[in-house]
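Just one protein chain is left out here, and the rest sit where they should.
Here is chain A:
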Amino acid sequence: CGPPRAVLGSGAGWPAGPGGEAQVRRTAMAAAAQNKPDNTAFTQQRLPAWQPLLSAGTALPLFFCVGLACLALGLGLHFSSATIRERELDYSGGAGGGHNCSSCANASRAGAAGCTCSLHFELAEALPGPVCLYYELSNYYQNHRRYGVSRDDRQLSGDSWGLSNPAKECSPFRTDPQGMPIAPCGAIANSLFNDTFALYHLANGKASPVPLDNRGISWWTDSNIKFSNPELVNGSLPAAFKGTVKPPNWPHAAYLLDAGNPNNTGFINEDFIVWMRTAALPTFRKLYRRVRQGNFSSGLPEGSYRLDITYNYPVLSFQGTKKVIFSTVSWMGGKNPFLGIAYLVFGSACILTGFVMLAVHLRYQQQNQMDVE
């Protein structure tokens, strides 16, 4: 009496045993399966559950509500965007510009700096304050990767070791040919926008200067925490910068950016900080100044103005343009027709589909009723 017959029956189909790996898991599972499975809602996949069904009945009011809300919002957005006034002035000085910045453009091409030119413009209606003054560059790739990484946030945070040891990403603006570290290092800092603007209101034959406020144009966290100057040496900033050289394109060292104002010079200069926040797209505007002081605290009245520009920044070499923009702001920021239009379009689309669905729904209901009958 040998092995049992059922096994003999297996004949040539004798199976191979399990692999070791599978076996470990198997024994674990077998152990789990030996006992009666827990009768809990979870193990039996019977957890109480909310089973929403987006039927036409519930979706219809939703569509109408969302549609109406969007339309309302869109109208509001459109209206507030439309009330924002903007005045753009192109002063790149390309061919056919029609103003004296062309010569400056040519001069800057030749390498000269400090050329000044003026733009005259009329405001047909007043710009209510506060009025923001932006500059806008186009075809300028601040978001280029090589450009974007070319900075050293450690240096800019005022770290003394970082000051004299710029990150290698800053290259080729890391050190000067003599090996002295550049502060601030990198391509972004080196290409700091350095045109300056002065605005005059021309009234009664005399030009009264419009005060331009340069405070609070950067993010508070940037100018107070992320950026800070190296620790003063003997109470003097220039001494702190000792052992570094200015970026090659800068006319003077960083501590002379706004020499008269210790809270706005060096790395914490707000123009510098604004520039260091690289733009998302190749055409971008950056906040330059605000008009909110003195006689102009309520905005720019209508009339004619003169804008004196120190033309330092060459843009024609890369086929870019430069613009100055006076703009009022509202709760939604600057002028941007996109949002309003998008909301209006989406709102109408919702309502339209709502109607289509209503029609379909009604037809199905009719059919169902007929079926029932």
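One rule holds in what follows: contacts are C-beta pairs under 8 Å (C-beta built on N, C-alpha and C of every residue); 3 or more make two chains touch, one makes a residue touch a chain; residues count from 1.
Quick note on the criterion: contacts and distances are computed from a predicted model.
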Ask   = Absent chain per UniProt: "Phospholipid-transporting ATPase", "TBC1 domain family member 7", "Aminotransferase class I/classII large domain-containing protein" or "Histidine-containing phosphotransfer protein"?
value = "Phospholipid-transporting ATPase"
Message = Looking at the full complex, which residue from A:Glu169, A:Asp195 or A:Asp308 touches the chain that isn't shown here?
response = A:Glu169
Query = Quick one: which of A:Ser92, A:Gln142, A:Asn214 or A:Asn229 touches the chain that's been left out?
reply = A:Gln142
Request  = Name, in rising order, the residues on chain A that touch the hidden chain in the full complex.
outcome  = 1-26, 29-30, 32-34, 36-39, 43-45, 47-56, 59, 66, 70, 73, 77, 130, 132, 134, 140-154, 157, 167, 169, 171-173, 187, 190-191, 216-219, 221-222, 225-226, 274, 277-282, 284-287, 290, 314, 317-319, 327, 329-336, 338-339, 342-343, 346, 349-350, 353, 357, 360-361, 364, 367-368, 371
